[in-house]
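The complex appears here minus one protein chain, its other protein chains still in place.
For clarity, chains are labelled A, B and C in written order, and residue numbers in each chain start from 1.
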Amino acid sequence: MSMQASKTTGIEKETLVTMYRKMLEIRRFEEKVWHLFGRNLIPGTLHLYIGEEAVAVGVCANLKIDDYITSTHRGHGHCIAKGADLKKTMAEILGKKTGYCKGKGGSMHVADAALGNLGATAVVGSAIPIAVGAALSCQLRGTKQVVACFFGDGASNNGTFHEALNMAAIWRLPVLFVCENNLYAMGTRISNVTAIENIADRASAYGMPGVIVDGNDVIEVYRAAKEAVDRARNGGGPTLIECKTYRHKGHSRFDPAKYRPPDEVEEWMKKDPILRFRNTLIEEGVLTEKQADEIDRQITETVEEAAQFAVKSPYPQPEEALEDVFVKLR
Amino acid sequence: MSMQASKTTGIEKETLVTMYRKMLEIRRFEEKVWHLFGRNLIPGTLHLYIGEEAVAVGVCANLKIDDYITSTHRGHGHCIAKGADLKKTMAEILGKKTGYCKGKGGSMHVADAALGNLGATAVVGSAIPIAVGAALSCQLRGTKQVVACFFGDGASNNGTFHEALNMAAIWRLPVLFVCENNLYAMGTRISNVTAIENIADRASAYGMPGVIVDGNDVIEVYRAAKEAVDRARNGGGPTLIECKTYRHKGHSRFDPAKYRPPDEVEEWMKKDPILRFRNTLIEEGVLTEKQADEIDRQITETVEEAAQFAVKSPYPQPEEALEDVFVKLR
Amino acid sequence: MKELTYVEALNEALREEMMRDERVFLIGEDIGPYWEGAFKVTKGLAKQFGVERVRDTPISEACIVGAAVGAAMTGMRPVAEIMFGDLLTLAMDQIANQAAKIHYMFGGQLKVPLVIRSPFGAGKSIAAHHSQSLEAWFMHTPGLKVAVPSTAYDAKGLLKTAIRDDDPVMFFEHKLCYTTKSMIPEEEYLIPFGEADVKREGSDVTVFATFWMVHQALKAADKLSKKGIEIEIVDPRTLVPLDKETILDSVRKTGRLLIVEEDCKTCGIGAEIAAIVSEEAFDYLESPIKRIAEPDTPIPFSPVLENYVIPNDEAIVKGVIDLLES
Partner (left out) sequence: MKELTYVEALNEALREEMMRDERVFLIGEDIGPYWEGAFKVTKGLAKQFGVERVRDTPISEACIVGAAVGAAMTGMRPVAEIMFGDLLTLAMDQIANQAAKIHYMFGGQLKVPLVIRSPFGAGKSIAAHHSQSLEAWFMHTPGLKVAVPSTAYDAKGLLKTAIRDDDPVMFFEHKLCYTTKSMIPEEEYLIPFGEADVKREGSDVTVFATFWMVHQALKAADKLSKKGIEIEIVDPRTLVPLDKETILDSVRKTGRLLIVEEDCKTCGIGAEIAAIVSEEAFDYLESPIKRIAEPDTPIPFSPVLENYVIPNDEAIVKGVIDLLES
C-alpha cells in the first residue's frame, strides 16, 4: 500500500514509537480508570479520552518539556501525553494524598504543573484565555516556549474562544488552539448549535491559519502541530487546528450516549486511532506484531502498577482541606 | 452628476425627507446637549453621536414602530431615530423626573421602551445577546417583528458578540447586527486590537451574510438595512452590517481625542453624513435649499423647546430612588 | 397526594406552567430531548412541548441569560437553566447588570419576568468548579429575587411562583436535595415569596438553615431532642424577599440563634442573617449568634476533604450545645 507506506516518512522511528506508546498508555489507563470507577473506587464523575488519543499525543510529541499545555474536563489524555507519571495521575483520580493535586483536584483537574501542564479546567472554554496569557508570558520573557491549548467543539461557541483567538492573533502569540471536535458536547450535536460546519473556518475571523485534520490519525495531527509549533516558535503567531475525532464512550461515566446513531458509532470505532496507527507502524516496518504486543504488555503492567499504587495510597487528612488556599497562610 | 442622480432612485421622497429630518434632529439635539453640558446642566458624562447619524437613521427608517432596537452608551441617536420625543430624551439626560427613565438612567441609558427601544446599555456588547433574545421572542410569538442591534467596533471583540451571532445564526433569528465602526473604542484604534480589517468579515464564522457599507451615506445604510430587514422578516435569518463611520467629537465629553491624526479627522469631516445627504437631496431635486434651511430652522426650534422643557422640569424627589427596583414592591 | 422527588416536583412545576401559559419556554444546555437536563429536571418536556419551547443551546452562558433577558422584555416568560451554579460566573453581567437593573434603570418602563434555574451545593465529589454555593452574591444584587427551596414541596410551589413573577428570579436548587422526597398535593398550589417555613418547632435555639442544611438540621433536631433540647428550624425559602419577621420572632422566642449555611463563611448569607438579628433582636439574644459554615476554601475533590468542609448534623448538634452552654 503505497499511500500507507509514505505516511511515516520523515518522522523519526523513535518519535513514532514514543507516540504509539503514549497513545496506548492513555488507552490502557482510561480502561483501568473505567474499571476502577465500576468498582466504586473513584469518587465523582469521569470523562474518558478513549478514542481521542491521537490528538493529545500528536500535538504533545512536538512540545518540549518546558512548553505549556492547558487542559479540560476530559484531561487525562493531555496529562499523560505531556509526560505525567501514571501513578500520581491515578492517585489523584482516586482522591489520594499521593496524587498530583493531593486529592484536591480529582479527575477533572489532574495535572502535572512541573511538566508545563497549566491545569485542567472544568469550566468549558475557560483555559483558552489562560493559554493566551501563558503565550504572552513566553513572548514577554523571550524564551521560545509555545503553548498548546486543548478544548472541545462545544467550547468553541463560548465567548472566551472569540476573545482569546483575537488577542492571540493581534499579538502574534506562540499558541496552538487545538479544537478536539468529537462531534458532541454532552448530548448536543455540535452541528445543532454551531452555525458553520468546520470550526477551523473561524480562524479567518482572526486572520490566523486554520487547519482541519483527521484527529484519529496521529501522523496527520503530528504534522499539522509541527507546522504550527514551528511557526509559533519563530514568531509567526497562533494557529487553530481542528481535529475531527470521536469519543468511544459517553460524555461521562454515567452517560449511555443513546443520542448517537449506532452506525455513526460503529463507523468511528473502525477508525480507532490506536488500531490504525498500530497497523501503519507494522505495515511500514517500524514495529513488528510482536514488538507491538510487547509494548502493550509493558504498558498494561505499568498501568496496573499505577492502579495498585493509587488504591493503596492513603487519603489526605481531613484538615488538609484548609491548606493551599493561599501560597502562604497569613 | 449621474452617479448622484441615481442615488435616491426607488426610495420614496417622503422617506428621504424623513431621514433627513431625523439626522438633523439628532445633530441639533447633540449640539444642544454639548452646549448644556458646558453650562453644567448635565450630570455625569456624555457620548455624542455627531457624525454617525446616518447609521441609526438609515437602519431605523426600515423599522416599524413595534420592531425593536437595542442601544449603547452612545445612544441618543438610536433613541431619536426610533422616534423618541426630544423633550423626554433631553429631560432624562438632565436627570429630570420628566425624562424617559424618570432620571434614573441618564445619557447612557435613555430609551423609549414604548417605541421598541429595549434600552441603552453602558456595558459594551451586553445588548447583543439581549437583541438575540428579543428576536427569539419575535420568532416564538410568530409576529413578523425584527430587531436591530447597534454596537460599536470595540464591542465586536467581546465574547458576547461571538455567542450572540452564533445563536442568532443557528436559529435563523430576525435580527440585524449593526456594527458602528467609528474606528476607535475610546482611544484605541480598532485596527490595533482586531486581527482583521473588516468586522463584517466575521459574519462568515457564523454562516450569515456580512455587509460593509459607507456609514456616512444614509442611502447606502438604508439599502443594506432594507435588504437585511426583508430577509429577517421573511425567515431568512440575521445579517451583520458594518457601517464605517466616524465620531466628530471625542469619545466622551471630556476627551479631546488627541490620539487621532488631524488629517484623518479632517478627511472624515468632509464626509459629514448630513452635509452629503443635504447636497444629494438638493442635487436630486428632492429638496430646495430653502426647504432644507426651513427644516433646519424648525428642528432647531424643536430642540430648543426640548431644552427649555428639560431645564425647567423638576428633579425627582430623593425618595424616588427607592422605587422601581421590583415591578411591585413586596 | 403523591410522593415526588425534588427533581420530579420541579419537572411538574415546569410542565404545569408551560401548559398554563404558552409564553413560558425553557432555554439552556442539554435540556432538550437528548439529555433532558444534567439532573433530568426537564425530562419529557421537549417531547411534550417541542424543541422550540425546550431549547438546547450552545455552551454560551452569557448569551443564554442575555437571550432570556431579551425574550422576557418582549413578552415571553423564559426559564433559563445554567447547568451548574458555578457557571453563573460566565453570565454575571447579564444577570447583575442587565436582568437585575433593567426595570430600575429605565425608570420602570421595561420588565424582565425571567427565571434562572441553577443548582448549587457540594457533596458529589465534583470539585471546585462544580460545587459552589453563591447565593450571597445574588442577595447582594438589588433587583433580583432569590429562591432556595430545600424540599420537593417547596421546590414545586416556589418554581411556579417564580415563573409567574414579573421580576427576574434566581431559582437555586441543590444537588443533594434533588433526590429528596415530599408528599405533593394533586391540586395546584403556589408558595408565595417571602414566607419562611418553620420546618420544626422548638423553644431552645433557633436554627436558620437553607437547602441541604435544612435536612442536616432536621437530623440534628432528632438527636438533640433525645437529649431534651428542642431546636426551631427556620427555612427562609426565599432569600429575597426575606421573611425577617419569622426569623426575628423565632429568635425572640428562643433567645439563641445558630445559623447553618453551606456557603463559605465570609460574607455569606449567614452574615446578613446575623447582622439583621443583631440589629433588630439584640435585646432578646441570650448568647452570641453562632454561624456554622464552610471554611473559606474552594471545595476540594476527595470525599475525605469535602466531607470535612461541609457542615453536617454532628456539627449542628455540637453548635447547639455550645450555644446553650455559652
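We adopt the following convention: contacts are C-beta pairs under 8 Å (C-beta built on N, C-alpha and C of every residue); 3 or more make two chains touch, one makes a residue touch a chain.
Small disclaimer: the values here were computed from a predicted structure and weren't measured.
For the chain that does not appear, the touching partners among the shown chains are A, B, C. Only one of B:His109, B:Arg231 or B:Arg276 touches the chain withheld from this view, namely B:His109.
Residue-wise, the contact with the chain that is not shown comes from B:Val124, picked out of B:Leu36, B:Met90 or B:Val124. When the omitted chain is restored, the residue from B:Ala135, B:Ala168 or B:Ala185 that touches it is B:Ala185.
Contact with the undisplayed chain is limited, among C:Met19, C:Met183 or C:Cys267, to C:Cys267.
Residues 62, 86-87, 89-90, 92-93, 95-97, 100-101, 104-105, 127-129, 134, 136-137, 139-140, 142-143, 240, 242, 263-264, 266-272, 274-275, 277-280, 282-283, 285, 287-291, 295-298, 300 of chain C touch the missing chain (whole complex, contact as defined above). Chain B residues in contact with the hidden partner, per the touch definition given at the top, are 43-45, 95-96, 101, 103-106, 108-109, 121-125, 154-155, 157-159, 185-189, 192-194, 259, 315-322, 325. By the touch definition given at the top, chain A reaches the unshown chain through residues 68, 70, 99-105, 109, 111-114, 118-119, 121, 123, 126, 128-138, 140-141, 159-160, 163-164, 166-167, 170, 323-328, 330.
Assume only the chains that are shown with their structure count from here on.
Spacing of chain A relative to chain B, judged by their CA centroids, is 46 angstrom. One simple way to say how far apart two chains are is to compare their mean CA positions; for chain A and chain C this gives 37 Å.
Of all residues in chain A, those that touch two or more other chains are 157-159, 192-194.
For chain C, residues that reach two or more other chains under the stated contact definition are 57-58, 60, 62-63.
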